[in-house]
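In this view, the complex is presented without one of its protein chains, the others remaining in place.
Now for chain A:
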Amino acid sequence: MLTKRIIPCLDVKEGRVVKGIQFVELRDAGDSVELARFYDEQGADELVFLDISASHEGRKTMVEVVKAVASELAIPFTVGGGINSLEDMKRILRAGADKVSLNTAAVLRPELITEGANFYGSQCIVVAIDAKYDEEIGTWRVYTHGGRKATERDVISWAKEAVERGAGELLLTSMDADGEKKGFNIALTKAVSEAVSVPVIASGGAGNADHFAEAFLDGKADAALAASIFHYKETSVAEVKESVKQRGVCIR
C-alpha cells in the first residue's frame, strides 16, 4: 500500500539554508546537503527546497544546491521558488531535482504548467497554491507573490484547472493556518483533495506531531509538509511518523 508522506521544507537563500540554526550538532547548519541528510536519516519521505533568494545571482546558486543534494542523497526532492519558464524547469530538473513547483508564474501564465508537463511529464510538475479564506466570496482565494497579492481566482477552480493543464501534484498552503501552529487547515485540504485526481500536499499550521494524522485522516491529504517545527526541533520527522502510525495511517 502507498504510504502517506512527511515532507520537511527547507528555505534556501543565496544557496544557503536559512532557519536551520537550531541544528547545533551540524557542522554547518546552512549546508543543504547536511540538513537533507539529517532529515533523510530521520525518515523524511521527500524534501522541498524553496528558493527565497531575492536576486538573480542567488537563484543561480540554487542549481548548485540541487546538484549537491542529488549527488549525495537517494531521496526525492522538489524545488520551488523563482521558477518562471521552461528553461528554469530544465535547469533544476537536469541538476537532479525530481519535481519543480510553480506558484506565481503558473497563475500569471497557466500555459507554463502544460509546457512543463508536456516536456517532462505531469509527475515532475507541482503547482503550489497559497490559499486564504475570503468571507466576501465564501471560499478560499488564491494569493501570489509569496502571499502578498490577492488574485481573482478561487482555490478550488484553480486547483482543478492546474490539474487539467498537467499538474501532477498540488502543494496547498493555508495562509490562514500558516504560523498559527494550531494544525493544518482541514476544511481547505479536504475540499481541494476531493476536487482533484492528483496527490495533494497539505502545508501550513503544523504545531505538533499529532496534527499530521488529522491532515491525512480528516483532510484526505496524501502528504503533509512542515518547516519551522522541524527546524526548531519542536518535533522530529521520526516522532511525527510514530504519531501518525499510531492513528492507523500507513506510513514508511
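Assume a residue touches a chain if its C-beta (ideal position, glycine included) is under 8 Å from a C-beta of that chain, and two chains touch if they have at least 3 such contacts; residues count from 1.
Please note the rule applied: contacts and distances are computed from a predicted model.
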Complex minus one chain; that chain's UniProt name from "Imidazole glycerol phosphate synthase subunit HisH", "Transcriptional regulator PadR-like family protein", "Cache domain-containing protein" or "Salicylate 5-hydroxylase small subunit" is "Imidazole glycerol phosphate synthase subunit HisH"
Sole touch to the unshown chain from A:V65, A:A95, A:I186 or A:V240: residue A:A95
Where chain A meets the left-out chain, the residues are 1-5, 40, 45-46, 67, 70-72, 74-76, 93-96, 98, 118-124, 168-169, 197-199, 222-223, 252
